[in-house]
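Excluded from the complex is one protein chain; the other protein chains are retained at their positions.
Then we have chain A:
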Amino acid sequence: MSDRTAARSGSLLEAEQLTVGYGAAPVLRDVGLTVAQGSITAVLGANGAGKTTLLRTLSGLLRPTAGRVVLDGQDLRGVKVEQMVRRGVAHVPEGRGVVTELTVDENLRLGGLWRHDRADAKRALDEVYELFEPLARRRRFPGHQLSGGERQMLALGRALVGRPRLLLLDEPSLGLAPRVTAQIMGLLRTLRDRTGLTVLLVEQNVRSALSVADTGIVMSLGRVVANADAATLRDDEDMRHAYLGF
């Protein structure tokens, strides 16, 4: 796995000394990370470690008080949130990413509206329906009638309609049955292998995240306390006990 990561070498995303919030206890402090092109990186840590804040900062929803985010060599300072998707960044937020008042089809179309290549946006939409069979059967259903797993599929599918380079996923396993979680993790791996998609994944579910990830980043109280191969993290008992709780 790490061979392949090395083969597609080069980092897609870098964060340098990212600080969010003010005073003695900022939400993020001096966070640095590098995400390699075509890799899956898991961001782990307890509640309140700053994982979601990190994702929101990377996608531009939050502005860092210090530090910077670089995507593919370009500084993202001053780039508006609504421009991020045009640069290939898709952020699937935690829990309620689905617009529950809109239908499945409307949600998915929304993911491709920004694209000028209408034909490919349509193709991408059809691909998502092929990928997620349950969504195809519920095209006209409003989002609020979907199950948790279907909502997660919808949020993920909607991000894929934009054909992103970098996918930021916040707690995709939240509230899902283990079987569904495993499906989604497997899908991420397939997408990575097939399309070179880069994934940054925030997870509470350490086991399933490390099962799919190439690299793991462990956060605690707004700092990065470890950054290593997923396999290394899996085997590091001290780390697991101290920060990952298993």
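The definition used in the following text is that a residue touches a chain if its C-beta (ideal position, glycine included) is under 8 Å from a C-beta of that chain, and two chains touch if they have at least 3 such contacts; residues count from 1.
Here is the rule we go by: contacts and distances are computed from a predicted model.
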Next item on the list: Pick from "Phosphoribosylformylglycinamidine synthase subunit PurQ", "Branched-chain amino acid ABC transporter permease", "NtaA/DmoA family FMN-dependent monooxygenase" or "SufD family Fe-S cluster assembly protein" the UniProt protein name of the chain that isn't shown here.
Entry: "Branched-chain amino acid ABC transporter permease"
Next item on the list: Just name the one of A:A46, A:L110 or A:L131 that touches the chain not displayed here.
Entry: A:L110
Checklist line | Residue, one of A:G45, A:P64, A:G149 or A:G162, that touches the chain absent here | finding: A:G162
Next item on the list: Tell me which residue among A:A66, A:V81, A:A177 or A:A242 touches the hidden chain in the full complex.
Entry: A:V81
Item checked: Interface with the undisplayed chain - residues on chain A -> 59, 61, 80-86, 90-91, 93, 96-97, 99-102, 106, 109-111, 113-114, 158, 162
